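Apart from one protein chain that is not included, each protein chain of the complex appears where it belongs.
Chain nomenclature is as follows: A, B, C and D, assigned in order of appearance, with residue numbering initiated at 1 for each chain independently.
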Amino acid sequence: MGNKKIKKDQLNTLFNELSKDCSVLVPTRSKGYIGFDLWDENNGDFIGWYKNTTIPLKANFFPKVEDMFRFNKGEGGYEIKEILPEEESQIIFGVRPCDARALKIIGTLFADTYKDPYFLKRRENAILIGLGCNEPCDTCFCASMGASPGESQDVDLLCTDMGDELLFETVSKKGEDLLSNMRGLSDSSDGDSSKAKELREAANNKIQRKIDTSNLKEKMRANFENREYWENVSMKCMSCGICTYVCPTCHCFDIHDENNKKDGLRVRNWDSCKFPLFTRMPMENPRHEKWRRVRQRYHHKFEYYDMNFGVIACTGCGRCIRECPVNVDVTQIITGIQSL
Amino acid sequence: MENRLKEEAGKLLKEGKVDYIVGYGKGSVKFRTSPLITNKEEELENLVINPFIANNLSRYPIELKARVGIVVKGCDSRSLISLIQDKKVNREDVVILGVPCEGVVDIKKIEKHIGKDIDQIEEIKREGENLTIQANGSNQTLSFKDAIFDKCLGCEYPTPLEYDVLLGTEISPKPDMEKSLMRIKELENMDATDRWSYWREEFSKCIRCYGCKNVCPACFCERCFIDVNIPQWVNTYATWQDNLVFQLIRTLHVAGRCSDCGECERACPVGIPLRSLQRKMVEEVKDLFDYEAGVDKDALPVFTHYEDTDPEEFIK
Amino acid sequence: MVESSQNENIEILTYSEVEEVGGYIGNFDVKIRKKARFVDIDKCTGCGTCYQKCPVKVPSEFDMEMGMRKAIYVPFPQAVPNVPVIDKEHCRMFTKGKCSICQKLCQADAVDYEQKDEIIEDRFGAIVVATGYDLFDASVYGEYGGGRFKDVITGLQLERLISPAGPTGGHIKRPSDGKEPKNVVFIQCVGSRDIEKGVPYCSNVCCMYTAKQAVLLKEHLPEVQTNIFYMDIRSAGKNYEQFVQRTMEQYGALYIRGRVSKIYQRGDKLIVKGADTLVGIQVEVEADMVVLATGITPRHDSKNLAGILSIPYDQFGFFTELHPKLAPIETVTSGIFLTGACQAPKDIPDTVASASGAAAKVASLFSSDEMSMEPLVSTIDTAVCSMCKACVEVCPYGAIQEEEITLRDGTKKKQLIVLESVCHGCGACVSTCRSSCIMLRGMTDEQIFDELMAVAQ
Amino acid sequence: MEGDNVYIPHVMKIEKVIQETGNIKTFHFNFKDQSQKDKFTFKSGQFAEYSIFGEGEATFCVSSSPTRMDHLEFSVMKAGKVTAAIHELQEGDEIGFRGPYGNWFPLDLLQGKNLVFVGGGIGLAPLRSLIWNVIDNRDSYGDVIVLYGARSPADLSFKYDLEAWDKGDAIDMYTTVDRGDDAWTGRVGLIPPVLEEIGPSAQDTVAITCGPPIMIKFTLQSLAKLGFTPEQIVTTLEMKMKCGIGKCGRCNIGNIYVCKDGPVFTYAQIQNFLSDEF
Partner (left out) sequence: MEETKWEPKVVGFLCHWCSYAGADLSGSARLEYPHNIRIIRIPCSGRVDPMFILRALQNGVDGVIVSGCHPGDCHYQSGNFHARRKFAVIRRLLDYVGIEPERVQFSWVAASEGPKMAQVINEFVEGVRKVGPNRLFKDERRDGE
């Protein structure tokens, strides 16, 4: 389990090397927002500016649109051809601990009872190389969600930015295998490890935003019918789906057919509980009112998930706070619940 | 201005002239404000007016279905007038608290100019025509004009066009159209093929969060056409084709009612330059029908009326 | 008219104007101003003493100002109702404040100088527009004297001269000196088929009335010579052409194809200069009297009425029918029908035919409590309508109206509905509705979408 | 299709179409592939996802009984895009089918008890699966009452079942309509008062109910009056679903997923939020 390290200026060489055998994804802002994309030498500068992606890591495993199968009406009736993700293995570099944790959280659901082959296949073929945060953002509150900006058990390898060098630490067997195959790295010392530890602690201490999750699900349950509270906090919400789509643990989806009866695709796409259409049935809609939809999102994450999977479906990445056009803040809402 | 606002808002609530005050409160994120909607006098203390009041609040009176005292900037007042024209807001039901506005600071522009991101910025201070930005302990100066939204650069109505109380003094417009419309001009000068691939690339990013339509004060439909499934005009899943068609139709639907408040672009989490579409339509509507949205609340809406002399040189 | 005035299902409102029309087919709400006539219809016996004794004389409109009437008068002897009206502009009671001869003389005590306009508001099932025409004002033709020559008269004036009830008691005398004319010139197409004067259309009736008058003239004054300047003879009706031929052959009318360029006075004669384009020479006729076959123009206030009725009119002001061939009586506003010359110049048989048609249309409309409509009408899905009312603005028929309903929980809600009887199915509302909550039955988005998808494949 | 991908439907053939009412149809369908049919089992109360390829998927319960497996049945009210497409189906057409999903009526709880079925409109569909199941195992249950109501005689679904149950002596059958017509000689009245009039004893009895929300609301009140505790009332919920397998998120209410933890619940389980979101 020896840890290794690499000089930052050697990273390009390392990625080039890795790219030969599999696809390597790194954070990039070439598209106008930050997201993971295939590595090339032109987008290797992310270490300098990278905080976190706008679109979370889930999009790489649970894409916004994905084809599920193709149907085709032939002479003998309908034929169905399954479309599964390609078998190619992927290395994703720069995964923040919060996102890795989120992936694990939704992975539990996708593997529960009925296995979701699309997500699981992609997950199986991916190796996550985490990158701990030394400088967490203003909006981060991961420390309150049972995690820490610098640490992760949900990646395969974890990197820590040590200034000129990156320290690679093994977390899983997959990671260990990969690390042993990586060239151009040097062994790290115990000093490096303790320096990394200090950095992590420092990062953890920098987190300002906090929520209290103790007895939260009971509190949520008790206030499920507290209409006044929910109406109040949802008043400024615009009912868009930004918070759900940038959330690393929101996983709701819809299933559609291409409008063609003879030969078409069945696709699945992201959907959001913030949209009235989400639950609209022809005759009625149980969540027609905005406050019910807002309540749904928080109850799903903080009550349902905790009760059924033993973990809150929020990792404190803060994206919803940052991206919300009207600055609806989950930490304020939860704090509000706790103070009721 | 802030104190005057608190005072006026307090009066309105106290005298029972309105049921709610809709204004700006302090945001939970640095350099952001957040809509403050309240019917409690004690919460009015939290009202703010500063160079970060980006939100267009004019959508709220539609939802609240009550008498509302609302804080508007010049651009927001046009949205509100549009809504009055579209009969979504009753002029009698709103008390308009007008804020003369010199422009709203676009944090992304500051980030770009000083090469640091918002988390590293400690303070932004306005000093005359400049902003002093303190980041990582050191100060940088930036012209105020370089830090405000593109739409603000071309603002022709910095003082609200409709108000009951004006908080402050009128500001004379100093639009810099060239800068404000730079991106549009660039696009116009491209080849058609390049333009198509440009938009295609941009709309490949779209995740269909509908932030654009949900923040848009002109998008008040109970049901958006995108939610119609008989027939399924546009697929609800986010392929670039459907994304583009969705946005083009939306653009046409808001054309003549859009006052270039820029909220769609600001809301877009993946940075699609939506204003370049909407603002272009503002220009076209002005050029074709000599009509500006939300300037005159008694004007006949542009797409429900016509003139015998409307341009038709394009018709063969 | 007398007959219809006695029909109990017919109420005749004379001296009245329609001011407002609302509602829709079967349910028109009409506001009518019944103008004060200063004579009580119910009391008046029609004895005529009042207008016999009235001291004020005014040129008679009915006699085309060739005769006189009184300030209290019945427009013409057969008028229905046979009740006089006081002409406020000339009556001494109104101009000078004294006189009241008629009131004193009236045995029935029917004269009431204090009478006020009355507003009648009622609901009607259908409206027939029969507002007729105005005569073209021939004074715009300077070359024909522009109204300066007394003996240049219009066809209608000649009609009054010929009439036994007319100002001359049926003796045809020329207006200037009362002499019987020997040589009469008729000029056709005065205010018809003349683009320069803004009347490019044919007035339809002039050819035939000119021929008729030439015949009558000859019958009254066997010595007379009639000369008719014409552009083309349009005699496309049953037996019309034969009539024209008889006018020429039996009654000796001289038809000259060509326009008249100038009329001037020489002594007590009128010199008519014109061209005979068939022979190709200039002609000059020494006439005692000239009759202008003035054309038909829309009523001067027809555009105003069209606005009240929301029916369209053409560039001249004639009302436009729903379809020139298939629906010549209907208008775009269902329940409103056209008859007579308000729609286009028509002669008597055409007018009677269109009037019968309109009456039949109304009768068949009223014959049933329900009516069958084109299925192509719009409906609004009120559950998703956002009440922006853009559809109301674009609907050319006013078919979309707001109504208030009470929901099951007792709250009131405003919503828009389409009056199916008024909707014509153009679909402007459908494409204007941004949230696609209006459906045009028979031409739904879904149908067009499916068509499009089939075509695209 | 052969793999273990849960999202891939079986292709089924429509064998028969029955027009129940103006807007409700019942479809008899069967596996195209006999080997699939042999492997297939389900329990009364479970639902499935039915696809019209090119239009999409919709959720309905399996309305036939697991005791009668020569074909499967489902019933559909025409309301939206997919249901309209389903109503176009003809005999011989193919649909996609994946399931069965969800839980089922708690047979172990019902065994040996008296049963009261209360169904309204198309709400009889899930109940009839269980009713036939009970009839086919008649000895395991006590008295069985079925009360079924619809708005008008023309709105009564499954008339052939109603007739068979009425004629047979396995169950006590009551049918009622809100408004009768000239030909209607039966009972007229809303379900809750009729239920109270029948007045079944709550002793050793379980009530099973399904129907439109407004009917459920008042039926629950009537049952309470008759002495039924929330534990003695079983209902099956309707909620918009897409995946059917507890992933897509839309049928989540409070701490349950209707598709995974339901659709069959005792009133005791859901009374907290029934008032709120139903």
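Definition applied: a contact is a pair of C-beta atoms (placed from the backbone, for glycine too) under 8 Å apart; a residue touches a chain by one contact, two chains touch by 3 or more.
Quick caveat: nothing in here was measured; it's all calculated off a predicted structure.
Enquirer: Which of these, B:Phe52, B:Phe149 or B:Trp199, touches the one chain of the complex that we don't see?
Expert: Within the whole complex, the residue contacting the unshown chain is B:Trp199.
Enquirer: Write down which of C:Gly22, C:Gly237 or C:Pro312 is the residue touching the left-out chain.
Expert: Residue touching the absent chain, from the options given: C:Pro312.
Enquirer: Which listed residue, B:Lys73, B:Arg257 or B:Lys280, touches the chain dropped from view?
Expert: Touches the omitted chain: B:Lys280.
Enquirer: Tell me which of C:Ile12, C:Ala236, C:Val279 or C:Leu452 is the one touching the absent chain.
Expert: Of the listed residues, the one touching the omitted chain is C:Leu452.
Enquirer: Would you indicate which residue among B:Asn39, B:Asn90 or B:Gln241 is in contact with the undisplayed chain?
Expert: Counting the whole complex, the residue in contact with the absent chain is B:Gln241.
Enquirer: In the complete complex, the non-displayed chain touches which residues of subunit B?
Expert: These residues touch the chain not displayed: 187-188, 190-199, 225, 233-234, 239, 241-242, 244-245, 248-249, 251-252, 255-256, 277, 280-281, 284-285, 288-289, 302-304, 306, 308, 310-312, 314-316.
Enquirer: Which residue numbers on subunit C touch the omitted chain?
Expert: Its contact residues with the unshown chain are 312, 332, 376, 394, 396, 424-428, 430-432, 440, 443, 445, 448-449, 451-453, 455-457.
Note that only the chains that are shown with their structure count from here on.
Enquirer: Would you identify the chain whose Cα-based centre sits farthest away from the centre of subunit C?
Expert: Between subunit C and every other chain, the largest centroid distance is to A.
Enquirer: Does B-C or B-D have more contacting C-beta pairs?
Expert: Top pair by contacting C-beta pairs is B-C.
Enquirer: Averaging the CA atoms per chain, pick out the one whose centre lands closest to the mean of every protein CA shown.
Expert: If one averages C-alpha positions chain by chain, the most central is B.
Enquirer: Rounded to the nearest whole Å, what is the centre-to-centre distance of subunit C and subunit D, using the mean of the C-alpha atoms as each centre?
Expert: 70
Enquirer: With chain centres taken as the means of their Cα atoms, state the distance from subunit B to subunit D in Å.
Expert: About 50 Å, centre to centre.
Enquirer: Residues of subunit C that contact two or more other chains, please.
Expert: none
Enquirer: Of all residues in subunit D, which are in touch with two or more distinct other chains?
Expert: 80
Enquirer: What pairs of chains are touching here?
Expert: Chains touch in the following pairs: A-B, A-D, B-C, B-D.
Enquirer: So in the complex, which bits of subunit B are touching subunit D?
Expert: Per the stated touch rule, the residues are 229-230, 232.
Enquirer: Which stretch or stretches of subunit A touch subunit D in the complex?
Expert: Where subunit A meets subunit D, its residues are 68-69, 71, 73, 77-78, 80, 82, 84, 109-110, 112-118, 221, 224-225, 251-262, 264, 266, 268, 271, 273, 278-284, 286-287, 292, 296, 299-300, 303-304, 307-308.
Enquirer: In their complex, what parts of subunit D are in touch with subunit A?
Expert: Those residues of subunit D that touch subunit A are 1, 3-9, 11, 13, 32, 51-57, 79-80, 83, 94, 96, 213, 238-240, 242-243, 245-257, 260, 272-273, 275-278.
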